[in-house]
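To keep things clear, I will list the structure first and then write my remarks on it.
A protein chain is absent from this complex, but the other protein chains hold their places.
Going in written order, the chains are labelled A and B, and every chain counts its residues from 1.
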Amino acid sequence: MNEIPEQIVAKLKQEINEVDDVKLKMIATEEGDVTVIYFSSLIEKMTLQTMVTIPLANNLKQIHQMAQYLDPKDVKGVVKKLNAGQTLLFFHETNALLSVDTYSAPTRAITDTETESTVIGPQDAFTESLETNISLVRRRIQSSMLKNENRIVGSEANIKISIMYMDNIVSHENLDDLRNRIDQVDYPLFTDISVLKQLIEDNPLSPFPQYYMTVRPDSICRYLLDGRIVVFMDNSQLAIVCPTSFFEMFVSIEDYYNRWTTASLLRMLRFFGFFLTIMITPMYISALTFHPEILPYELLLNLQESRSKVPFPPLIEVLFIELIIEVLREAGSRMPAKVGQTIGIVGGIVIGTAAVEAGLLSNILIVLVATSALLSFLPPIFLMSNTSRFIRYIFILSAGLFGLFGQMLAFAWLIHHLLSLKSLGTHYMTPAIPRKPNDLLDSVIRFPTKYIRSKTGISKVQKK
Amino acid sequence: MKNKHLCIISFLIFVLLTGCSKKELKVPLEDVGMVDSMAFDYIDENQMRLTVAIPQYSPDAEKDTQTFSITTDLVSSGIVEIEKQSDKKIVFNQLRVVLVNEDFARKGNVRKIVQHLYRNAEVGNKVLIAVVKDNAEAILKGDYPDKPSINFYLNNLLEPSINTAFNPNTNIHDFMYSITNPVVDTVLPYVEKRGEKLEIKGVAIFKGNHMHEVIKPEEALVIQALSGQKNLAPLHLDINAGRGEEKVMIDLIESSVKKESNKNMESPKLTIFLKIKGTLSEYKGEREAHLFTAERISDLEKDVNKQLEQDISEFLARLNKTEVDPAGLSEEFRMYHHGKWTSKKTRELIRKLDVNVHVETSIISTGTLK
Partner (left out) sequence: MNTTKGKVLNRYHVIFLAQSIMIGTGILSLPQKLSPMGYTQSFMPLLFGVIASLTLFAMVWLCSKFPNDDLFRMNEILLGKWLGKFINLLVIIQFIVFSAGIISNYMHLIQSTALQEQTITMPVLCFLLLLIYIVSGGIKSIARFCIMTFFITIGLFYFTRWAIEKGDPSHFLPLFNFTPKEFYEALKQGYFSILGYELILFYFPYIIDQKKAFRHSLIGIWISIFLCFITTAISVMYYSEWQLKNVEFSVLNLFKAGEFTFIERIDIIGITLWVFLILSSITAYVWCAKRGMDTFLKKKKQSYQLYIIALIIFFIVKMPFSREFQEKLFMASNYVGYVLVSWPVFLILIYVIRKKQVQV
């Protein structure tokens, strides 16, 4: 305790050498000299003034009451606090090291979301600041049962994450499991929470996302009250929900704001759209290459006529146009908005029409591929629609190999894969093999709200 | 770990074994010639003439159908011969119509042909069969300037339609069913070419494997009615009920039939209750001006009943003599007979069969005018 103050300051200076952001100031106060150390990029000038400078000059008692006392020997811990945006106050006279929380880095304002917008319902979305996000949730669930555990992950970057759950509803097994997984992760930097998600998933090799990700606070609150666990990360707009099931990938929060008939219709559309999008183009290939007798007579004559101009077999034709659409999509998402629109129209319409005229593709195929591309955007979760793009290629290849038989084999593989997936220990296809009959009230068809009372079986809620 | 092994092994297997398997080149859709109609003609005991018609989709061709004919003894060797002449691979996926020459049918060769097609997995069930007077090849190769193509023409002609309800619309399954079933005798539509048009003249009745005779559409309608078909064609009756010649045309809406047998093989008796409902579409005769009241209409109904009963009984008496059972009347007796049922029993039964017919007509309306 009786170390020479300069030594302590020297040690600190060593750690933060060549960091020009750090400002060291000597201020003379009533209690002697005080060295103030802080990161200027993390702290706003107004905050510094109100919290540190002015009280130091006038009202030292305030500082002593508000600040936290630190152990000067724990250099690493002290530096961590400094990095987190706190101001360190070193009183030379008393050898006391205090820290005041002054973190006030600029954050984005709360806007509405572009990726998950709805027509009705609240429009706010999460931002990159952890505090804002947590506040968006707390203002909706005003209960002390809403627990919040903070962790630091990332061995190099030291990023804050926060695990939230309702203590009286959640299953503690799931919670322990999740905590274990997060604690075992060893990775230098997490730029986004989806990186963390891939490291704590049950089956990282599978094409399907096993946790639900969203930017909407109302979704998160609904899942919290259903007994799920939510993880937030600082600097990440998304939040992940676990455990989740396959059918929830087709659920959009707007379903709960619409009336049950519309909601059921839209949900069925999304669900069957997923299966249609992976089946349509392979059906085209298998019908034309292997089983022409499936198609009705008049359609077959039309097809023969349009295909007689095309030099490629159906498999190559389909792969060709699927790749063109992927290229259009990728290129369109990277281009700046002003240029992107024109190129999109040019690419889509002109290439499509010109290709048919030139005899590279048949026009029926373009209709089918465009439909299936549109259908692949139906699932509200972006990751899921990417998955369906990938799976479609598997089906196309197997249809090209064995026709309808290959498609069914691929379908059997898909079903088995989905059945064996687990999300935080519970099965991914849960409502299909329901743990509770009430689960079915909210799966593909949504029954009127007054019947949906009980929690879903997947969260294994505590019994009252 | 296991999945990783599996992936590597499967990848290796795929790559290495593609060399081992021999895949024949898949013929793409545009190089496939889909046969739409086939025709068989009788030449002599061992030989038949096989004609196939393939629709031509390319708009550049002059004719819209390609036809090929060869003489052969087996159907499949015939197809191979045809492929020598055609530039496309012949498949039977879209076969719709099979025409058979009358001689061919009378000699009893139809069953072999149809069985061959039945065995073929490519052929679907929508194939309609018809017997043709004279030359089937000529029909396929004929020129029908006002029709889109012979394939469409034949198909639409033979398909079920309300005005040709006497047409039994036999497809391959029905044919195989009736020809192998000792209870029923096969019926096929009978088509004749008149100038530039084809016409369904009547119905050909088979006795066993051989074609036996041709009957007129009115009598064929009776067969359809007796086998329980619900929608029958407009019925045209000549009534001789003591009021001179009357012609009645009834548009039938619904018909139902109930058969009761006395379960006796020695002296079989069958009672048939036939109920028909229809609207009176046209009437020519003495009572024309008087058909306003319900009484008069019910009088007419009674006359229609009697006439129908008479017609049907006459027809069935003919069947007695010729010992054929196209309507499956002996099914009523097979149901109560223990042991195997053979076609001999059917013939015996039909010969001895005594039928009592009761017809009940109800004329629902007479159109929008009175």
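Assume a contact is a pair of C-beta atoms (placed from the backbone, for glycine too) under 8 Å apart; a residue touches a chain by one contact, two chains touch by 3 or more.
Just so it is clear, the structure is predicted and the values come from calculations on it, not from any experiment.
> With respect to the chain omitted from the figure, which of B:173, B:302 or B:351 is a touching residue?
Checking the options B:173, B:302 or B:351, the one contacting the hidden chain is B:173.
> Check each of A:106, A:296, A:311 or A:336 against the chain that is not shown and name the one that touches it.
Of the candidates A:106, A:296, A:311 or A:336, A:296 is in touch with the missing chain.
> Across the whole complex, list the residues on subunit B that are touched by the chain not included here.
Touch with the absent chain occurs at residues 2, 5-6, 9-10, 13-14, 17-18, 20-24, 26, 121-122, 124-126, 173, 176-178, 180-181, 331-332, 334-339.
> In the complete complex, the non-displayed chain touches which residues of subunit A?
290-291, 293-297, 299, 398, 401-409, 412-413, 415-416, 419-420, 427, 429, 432-433
One rule holds for everything that comes next: only the chains that are shown with their structure count from here on.
> Suppose each chain is reduced to the average of its Cα coordinates; what separation in Å results between subunit A and subunit B?
64
> Report the residues of subunit B in contact with subunit A in the complex, numbered from low to high.
3, 26, 28-30, 32, 34, 55, 57-59, 91, 93-94, 96, 122, 124
> Can you tell me which positions in subunit A touch subunit B when the two form their complex?
205, 288-290, 292-293, 297, 300-301, 303-305, 307-308, 313-314
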